[in-house]
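Every protein chain except one is present and positioned as in the full complex.
The block that comes next holds chain A.
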Amino acid sequence: MAHRSFRLRSPTTEAPLARYTLMAVAFLFLALFLILPLVAVFIEAFRKGAGEFFLSLDDPDTLAAIRLTLTVAGIAVPLNLVFGVAAAWAIAKFEFKGKAFLTTLIDLPFSVSPVISGLVYVLLFGAGSALGPWLKSHGIEILFAVPGIVLATVFVTFPFVARELIPLMQEQGTGDEEAALSLGASGWQTFWYVTLPNIKWGLLYGVLLCNARAMGEFGAVSVVSGHIRGLTNTMPLHVEILYNEYNFVAAFAVASLLAALALVTLVVKTVLELHYGAEIAAGRKH
């Protein structure tokens, strides 16, 4: 009897043609919609050479925009870090009334258009609002000033940390915390020595994503900022202004900084996964 050998493939693996087609579609799509625009940003930024690139960045208004963006992220990210940990802790480890409501609220910034998020603050603190005249008479500036930009950024970015931590903490349960308490640890010691180390990688992910969005947010910030050059312009807003002034090199130079931030975020994330993959996986398992 003739012996025929087949190359058996696992039941879940597709035929080679189907596999390569799927991969080609995925890569083509990525190249067309993600990589190409990203490359274009850098090409435009360096169109007139590196000298022009740095020259266009060395502009008082641009530097002010960079400073403001760093300031806003510097305030919004720590705030959302604290809020995210607190919310995730409450949702994952306690039973209380209104838990489902809180979970839904956390998703609100994701489901609402950023423009609406900004508009909310205009309605709340604007001249036409009930609070507006009082704020004005006391010399407190929120809209068209740094506080408004920070508020809008906090609002838009607050789901990132909480969203990353809730499933992780739910999966880990309360066993480790109970063990720590039974060994005599205080609540604070339990959090610091047991809970925090268990969630540190998830927390880092959340903070990275939160930071990227805080620096890149356009819509909500645009509504509350007032676009005052050198004062209330963040980097994304500044890019738009420069672009509208046909100052393409400068616009793309600032844009390339933002794009570089995104790339750095991705690289850090990948490096973390490579180096601590086992630990991250262990942290997710119980």
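Following the convention adopted for this analysis, a contact is a pair of C-beta atoms (placed from the backbone, for glycine too) under 8 Å apart; a residue touches a chain by one contact, two chains touch by 3 or more; residues count from 1.
We adopt the following convention: contacts and distances are computed from a predicted model.
Comparing "Inner membrane protein YjcH", "Sulfate transport system ATP-binding protein", "Phenylacetic acid degradation protein" or "Cytochrome c oxidase subunit 1" against the UniProt entry of the hidden chain yields the protein name "Sulfate transport system ATP-binding protein".
Of A:Leu181, A:Leu204, A:Leu231 or A:Leu272, it is A:Leu181 that touches the chain left out of the display. Contact with the omitted chain, checked across A:Leu38, A:Leu124, A:Val146 or A:Val194, is made by A:Val194. Where chain A meets the omitted chain, the residues involved are 175-176, 178-186, 189, 193-194, 197-198, 279, 282-283, 286.
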